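Here is the structure we will look at.
Chains shown are a subset, placed as in the full complex.
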Amino acid sequence: MTATTLIAMLDMLGTFAFGLSGAMVAVRRKLDLFGILVLAVATGVAGGMIRDVLLGDTPPAALRTLTPLGIAGAAGLCVFFFGPWINRLTRPVMVLDAIGLGVFCVAGCHKALEFGLTIPGAALLGVMTAIGGGMLRDMMAAEVPRVLHEEVYAAAALAGALAYAVAVHLGVPGIIAAAGAVLLAVLLRLASVRYGWRLPRAPWG
Amino acid sequence: MTATTLIAMLDMLGTFAFGLSGAMVAVRRKLDLFGILVLAVATGVAGGMIRDVLLGDTPPAALRTLTPLGIAGAAGLCVFFFGPWINRLTRPVMVLDAIGLGVFCVAGCHKALEFGLTIPGAALLGVMTAIGGGMLRDMMAAEVPRVLHEEVYAAAALAGALAYAVAVHLGVPGIIAAAGAVLLAVLLRLASVRYGWRLPRAPWG
């Protein structure tokens, strides 16, 4: 198994998790079935689309293969039918979302490096891949994006993407770098929720 | 007359209709002349720009030719000077907007097929072309996009785009497929407004 295969597999899990989170916001906003599907799909695939457009790899993967679209749509349908049950699964959904965050930041960084970006640019693109979908979700819901004021979220994505880019640069085999970086981002995110870590606010705020 | 010519002509009508709707939102938000023009142009051309960027056809058509820009700007000026009169024309404006929706979903799908996307990807891009302008309009106005919670709107665009892609795939001549698909989307939209059709909300909502 190569880094690419591992990332592709985890990518589906992440897309599903992000689709769930988009659909939950849509339900909270009392949107109809189609609104739920649109927000599920947008949240699930927008990060990857932004990544592909910025890299010039068009049409983006999410328009060329059905898989991400279908997975995010399925997540939307799950919420439509089983929302209250999923709502009670706060912890598993949060863990899934953390996995999505971890995978997307590494997947974005991985692809950016393949397209010749240097470490900082690739790390930034990894962060954009990871938080793009959630930002669009919240902007569509006319809310300040949660990633901007939530405990260590975008910061965990940055740590994961940076770790991957540096590890690959140092010659660590791709599969190990990817697994380690995903794990780092996921654990950072989960620990921040578990222990209520927060980044500092402006000292004079 | 080919499908491309028909679509190009209807496209102008759609751009004008979308420009009107953008300008009306701007007026409601008490924006000045320039804000009205910006929202009119953004609503009129954003869908096509998103389509062209996602297909890698850059710079987008709206930057290469003056026509869409001029048409959307003219719609903005119409609203600036004759807003109250236009406001009273609720029904014609709504019909124009439905035509815009129908044309844009088919035009987006048409171009996506030409760029080699498969049916589902092309249909999705058609929907994005049709609803992208309106979404940006409402996000700029800091509102939840109307297309997310309005009666059958994005769903009508999906039906039209899908119908066009499938018809072309089945060998229906382009001009007939285009006319039929536009008509389908427009009628679905108008019927949904006329009869108050709604998509289901989450059953447990």
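For clarity, chains are labelled A and B in written order, and residue numbers in each chain start from 1.
Criterion: a contact is a pair of C-beta atoms (placed from the backbone, for glycine too) under 8 Å apart; a residue touches a chain by one contact, two chains touch by 3 or more.
Bear in mind that the values here come from a model prediction, so they are computed numbers and not experimental data.
Count of copies in the whole complex in this file: 3, from one repeated sequence with 2 chains shown in place.
Note that only the chains that are shown with their structure count from here on.
When chain A is fitted to chain B on its Cα atoms, the angle of the rotation, on a 0 to 180 scale and to the nearest 5, is 120 degrees. Averaged C-alpha coordinates give centres for chain A and chain B that are 29 Å from one another. Put simply, chain B touches chain A in their complex at residues 53-56, 112, 115, 117-118, 120-121, 124-125, 135, 139, 142-145, 147-149, 152, 154-155, 158, 198-205. Against chain B, the residues of chain A that register as touching in their complex are 26-27, 29-36, 38-39, 49, 53, 56, 58-60, 63-64, 66, 69, 79-81, 83-84, 139-142.
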